[in-house]
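One chain of protein is taken out of this complex; the other chains stay put.
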């Protein structure tokens, strides 16, 4: 059975192995045992309420209870940029016009901004290649929305995710080559790594502070602003289908897009509701079901999420079996929060231009 | 009977009288006969498709057919900032932090931006004091949403309105006193007037171009950033109830908030639909109805909007009488676009925090 | 004999011919006849101290070669100007090249990043401008005489001028009159080629510059390699004049032309050799051709200002001048003259 739970120190070995497989795109999951242990410790301190609310960092693990290992993780930051500084570029428009000469020229311009300061962040999503099938990817990513729905008071009104930016088949980011390299005098991967491990004062020291007129960058770099890495497109489509929007903010290193949503407007938050559990002889979950229910308990420290078939929901009751009750840590009469894993297909939505996310499976999404 | 129609040159006298009553808050409606005539001409050229699509400016008039005069106007700009330059300040956050010294300081910062360039604008709304009663205010303001819904291809995806900024009882804008005055060396009303009549090159010449750190302004000025004039609050509440949001952009002179929405997300656009007309002996509209239907024909050049009682809608038929048919310029079998004038009260909406707009009547709303 | 004197309306055709055929860029001197004519009139008003131009004097000099055959017109072979106040009442635009150090101990990175700031700080300083000379006169003494006569003039009438003098030198261009600096910078915002921008800047008010110029500082490392290479370098066509000014005590400043990135030279009046070495003498009519060291000699009155080259004995208090020279300088018996070694 696949279940989502808070990560624990015993998962360190599994986590390290995953980080080593992840490569350089994942700023927030560096392959460094000490740092990963620190992240787990930060998550444990958050779930056990030892950390101040605004500085909490939650890490969820996808556990295969039969295999006895974790096969994926995802993170949720209560608020970014309160301890250190959170940077983005805002893609803005500069207009220069002279009516006398009949000239009207628009110039895209990048402004260094700290506007995401204080917002909550989805981050660190990684799923083992072997598990990139069925509903695992969606379960792992969307489990956080139920946590957000249940504990909204612990988060900012706005939540965002940074999507990995474009790089070519050799891992070269044209944006970095055309801008960052000239100021940082180091490789993209190293800059990315330092940021991931929280050593960010070099950004304040080396980053150009004045606005950057985009035409000064190479053609190629200009075209990658706000463009996501090919591998990240399915994840981006998934977030968009949940109501996330690109609003002109990009990563300062690779210009990958930042997508944001007000928590109350996220589909899985808005449509989620509480129902009561009844433990009995319900059938186990059939993972071939492409349209299951995402179900979480309502506990903070022992938060759990797993999937159920829609047929398990009968009126306002969710029928589950003993093993499921154990994994979810609930008993008959307890409340659970449920939501459809995917947005219900409605004609109305097609009209509004919302598309179902791509069928491609995804394993890495956020920076 | 009260009906909305495109403005015509014969309305110039009425319009001039209204502009003289409007005072200085209304940048886009200066009390200058020549300029008002030019605005009417621009509107006529737009409705008759003599102007290029992106440069069209539509002005709608509220006509009292019994009194034989117009008593209100409102405007709709297809796209701002394409001929001249459109300025706003963006309220952004600058974070300076030193972990070594344990300092973390957030500084609100104003960036001069042209980011609204190309967006459509709601503007120039003015209603005679005598007519500020019943549903007139809402009719006049919201008639534009049906025009947007019917002719969406002629507008930007995003539409916005600038709300008049805060000024005290003596008409003094603390924001202007603390910033604009120091650079423009002229009175607020004069700067406002020049902008209204399209003479904007002085902005490029005199405006400070570098970002402004808000703490450099007076306490009072800082507090008025994004704050609307008392008289404009009902209008702001109305737009918010239609789905407009403040997203950090403010007026460069008085720091009044700009509210924006994607056209497809505006309540009155999203909920509007087409029904068929049947002309018969329907009862005339009863203006004591607080929850009527907003109804427009589907014609571009002869666009008309008026109000009907909900009882006029029977299934997919709108039953109207001859006078109404004449005013709307429709016949039996024609399609009309309808939407509830106010958002239907639903429990669900209360949960999401959407509030009905204030009951106060409003006459002036946009800059 | 070469004489440098105030321009007059009768010089219009000659100046026009010069400007049209000039290989160097002359932003400050239009090739449009009516604008040229206005400019000459402004110069006349400046030399006659008219109230209307007070504080914005624009002096225009021509160099005439008396040895050329009389063709009815004046024999103008060079033209040069002095603006009392750069910008002439409007803002005077420059880039100022500053340097920021982006340094990180942690990474052991220490980058000196040049940045261009738009500035008007040279506005109001006295500016040498509009120098143009016939190609055949470029190699000899003529260019130096023409250019330095302006300095002598400034020294004699300091009350009109600021304490510092600037000169904008034409930047490096491509063979087809393009500018690598412009192509990498201004073109993005002005949406026109260099020639057009150059043309408009000569004939329009500065409003269009305020409207079209990028307002934020420019990081030099983001400009093209070609643009970076030409920044602050004088055009070959301007190099003789450039060299001459360096010898006069001018230094390169941190200011660049906003269009072509050409350098700006600056000098305090007190440091300019021509000003330091200028002194007054008396003259007498010479019996024969004067001998001695080469000197510039001028009529030091504002309205009759004239300058020629001559030879003289620097130890004598009285300078012998030929009749032709006395006439060219419009000197009366007992007039003082000002001289400076050439």
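So that you can tell them apart, the chains are marked A, B and C in the order they are listed, and the count of residues begins at 1 in each.
Throughout what follows, a residue touches a chain if its C-beta (ideal position, glycine included) is under 8 Å from a C-beta of that chain, and two chains touch if they have at least 3 such contacts.
Since the structure is predicted, the reported quantities are computational estimates derived from the model, not experimental observations.
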{"item": "Residue touching the undisplayed chain, where the options are C:77, C:118 or C:296", "value": "C:118"}
{"item": "Residue among B:9, B:48 or B:98 that touches the chain left out of view", "value": "B:98"}
{"item": "Sole contact to the chain not displayed, among B:161, B:217, B:250 or B:307", "value": "B:217"}
{"item": "Which of C:8, C:98, C:193 or C:335 contacts the chain that the document leaves out", "value": "C:98"}
{"item": "For chain A, residues in touch with the removed chain", "value": "201, 204-205, 209-210"}
{"item": "Absent chain, residues of chain B that touch it", "value": "94, 96-98, 100-101, 103, 105, 107, 109, 179, 182-186, 194, 199, 201-202, 205-208, 210-213, 215-217"}
{"item": "Touch residues of chain C, complete complex, unshown partner", "value": "87, 90-91, 96, 98-101, 103, 105, 112, 117-121, 123, 205-207, 210, 217"}
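The criterion applied here is as follows: only the chains that are shown with their structure count from here on.
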{"item": "Centre-most chain [mean C-alpha coordinates]", "value": "B"}
{"item": "Cα-centroid distance, chain A relative to chain B, in whole angstrom", "value": "37"}
{"item": "Whole-Å separation of chain centres (CA-atom averages), chain A against chain C", "value": "63"}
{"item": "Overlap residues in chain C, where contacts from two or more other chains coincide", "value": "207, 211, 216"}
{"item": "Chain B, residues touching no fewer than two other chains", "value": "85, 201, 204"}
